[in-house]
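Pasting a structure below so you can have a look.
With one protein chain held back, the other chains of the complex are shown just where they sit.
What follows is subunit A.
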Amino acid sequence: MAAPLTLVLIVAVTIRAVLFNSSLAELISERVEVVSPLNAWKRVVEGLALLDLGVSPYSGDVFHETPLIIYLFHFVIDYADIVFMIADGITAVALYLAVQDYNKGVFRKQKYALEADRYPHDCLELIRTPKEMYYIPLKVALFYLLNPFTILSCVAKSTCGLNNAVIALFILSTIKGSALLSAIFLALATYQSIYPLTLCVPALLFLLQRLYIPVNVRRPSFWLFTMQYAFMFLGSLSVIVCLSFFLLSSWDFIPSVYGFILSVPDLTPNIGLFWYFFAEMFEHFRLFFICVFQINVFFYTIPLSIKLKEHPVFLIFMQIAIISIFKSYPTVGDIALYMAFLPLWSHLYRFLRNIFLVSCVLLACSALFPVLWHLWIYAGSANSNFYYAITLLFNVGQILLVSDYFYAYLRREHHLTHGLYLKRRDGSEATLVLK
């Protein structure tokens, strides 16, 4: 399996290298869909210049990346293209290994269940076969590396690619069962953009499941492990934050990075939902709605982790998708990360209801973004409403996509316990309705 992966990597790197050297790179790095004020390469370069001059990179309200990123590029600025390509490669390989491991686990569990005769007899067609699962890791890597969104994001040198790599490493180490590494990478991801904080719940659930510790608040072993994990996470987070402080010897980065993410002062249009809403808002409602919008991102963790506590990896997927839809400065790079997981759920295909419609909507919106941007900014004949309408449609499409997968997953689980061909009480064929 290593050979196809290498081939995919080579193809991906070639495409990126060609684009880096073409005239398109500059155009792409200016697109608001691809870079946000948070991760634009132009801003990183500005921060570096300030750092070289001995000024705090956060003075001037241009640079909003974390200190570790700026110190990373302080050393490798000349090889930035290669760093971004490597980051994409790391993400793909990490996802590949993680998915491989996860699939093994799924298969093992299925085998035990079959041996224990736990599945209803008409569910045999829902059983997953090794043949079908064999290519899934490769498809995941392929989906990430050759997704146009990832390519655009990499060519624009959006630091989103680095965040994705950290999250992918977090997923890998969680699935491999290493609590310490998982906590460290989670701390790094949280340090980068706050929102991955919500991923600690699925990670914890997965690790507990792996150690056969039941999720039960009355069990001391549950509390012991939770405290352990929380301690590792908080410890590494504080180490990283303190390290940043010692690097810059100031706390400037806290308001400049986290304040910037949470209070959304920069309303440059992007593919998210924040900019238009807060551009239109009266100033005195701003704080209230900021709180509502930000809580919205974190809030889904609770119901989803209750519903999906047996399926932490699916929960990770849902969380990443929700973060990338509702975060304050989303870019297409964030979307690419959760889209890479879609092949992993290819067995849900028969339960998906709107996948065709949704993919048409997403495709059409991706084409319409630049057109409406052109009409608004260059031709001056359209206005921001046109662009926001497409943003809204794009996000509705994403939400439908995610909820469709959620429904399909739950429905498959339901069939696995209750049988595929449900009967009503009177014996006629029943259909499941989501209300």
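Here is the rule we use: contacts are C-beta pairs under 8 Å (C-beta built on N, C-alpha and C of every residue); 3 or more make two chains touch, one makes a residue touch a chain; residues count from 1.
Just so we're on the same page, contacts and distances are computed from a predicted model.
*Asks:* Assign the chain not included in the display its UniProt protein name, restricting the answer to "GPI-anchor transamidase component GPAA1", "Armadillo repeat containing 7", "Mitochondrial distribution and morphology protein 35" or "Ras-related protein Rab-10".
*Replies:* In UniProt, the chain excluded from the picture bears the name "GPI-anchor transamidase component GPAA1".
*Asks:* One chain isn't shown here. Among A:Ser23, A:Ser249 or A:Ser381, which residue touches it?
*Replies:* Looking across A:Ser23, A:Ser249 or A:Ser381, the contact with the absent chain belongs to A:Ser381.
*Asks:* Determine which one of A:Ile302, A:Ala364, A:Leu392 or A:Leu422 touches the chain that has been left out.
*Replies:* Among A:Ile302, A:Ala364, A:Leu392 or A:Leu422, only A:Ala364 touches the chain that is not shown.
*Asks:* For the chain left out of this view, which of A:Ser29, A:Gln209, A:Asn354 or A:Asn395 touches it?
*Replies:* With A:Ser29, A:Gln209, A:Asn354 or A:Asn395 as choices, the missing chain is touched by A:Asn354.
*Asks:* Footprint of the hidden chain on subunit A, which residues?
*Replies:* 350, 353-354, 356, 360, 363-364, 367-368, 371-372, 374-375, 378-382, 400, 407, 431-435
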